[in-house]
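The structure that follows is given in the form of structure tokens.
Just one protein chain is left out here, and the rest sit where they should.
And now, chain A:
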């Protein structure tokens, strides 16, 4: 990781967080490029024999939520032994992961946001309808401003998924074989808030967002506030599990 050269002890946790983000984006650049190409090429191919009424990018961006959760969980799962063995404290690792989570979510959120606006222009140019599957009915996303408002929440939603993934990842390292069970309380909370924010079922086991319908009428401001509280709660839980985590014994 070139960004690690000449690290200084008091600030290394910040540099490490930024460095991991840069390396992760570099590592996954072809995945992101493939999602972009597919999301734009696929509707064009389908348009040859069918009307296009639904946003392909919406599905790519939704897939990005799961991807982000796996990045949060996978990276932390791998980095715990790696970084602690390299002389990093758990507190420093927590800060680095926090920075990574925020920067990653902002970067992927910005790509999702820009992709949605670009897709709107693309669909407009092609004469297609730019809509989403909103609880079994295709609903147009709306004007440019409404599309921007729709996409503006992506960074925050990605951050929720990242933090949820990090919690599951660190729990899976600590309680080998049982840590993933934290999915049971975490998934319904995250899916319900996602469902409530977008008035649509998230990609995956949509039934897990069963509370989304009930809280969907509370207003977007309150749901955003709940998302922020959820990020804080998930981060606090992950921190608590991480802060005194023992490194596993090596196995032959």
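Heads up, the rule we're going with is that contacts are C-beta pairs under 8 Å (C-beta built on N, C-alpha and C of every residue); 3 or more make two chains touch, one makes a residue touch a chain; residues count from 1.
Here is the rule we use: contacts and distances are computed from a predicted model.
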- Protein name as given in UniProt for the chain not displayed, "ATP-binding cassette domain-containing protein", "Phenylalanine--tRNA ligase beta subunit", "GSCFA domain-containing protein" or "Ferredoxin": "ATP-binding cassette domain-containing protein"
- Note on the structure: Among listed residues A:84, A:148 or A:224, the absent chain is touched only by A:84
- Task: Quickly run down the residues of chain A that touch the omitted chain.
- Result: 1-2, 4-9, 12, 16, 78-79, 81-92, 243-244, 246-247, 249-250
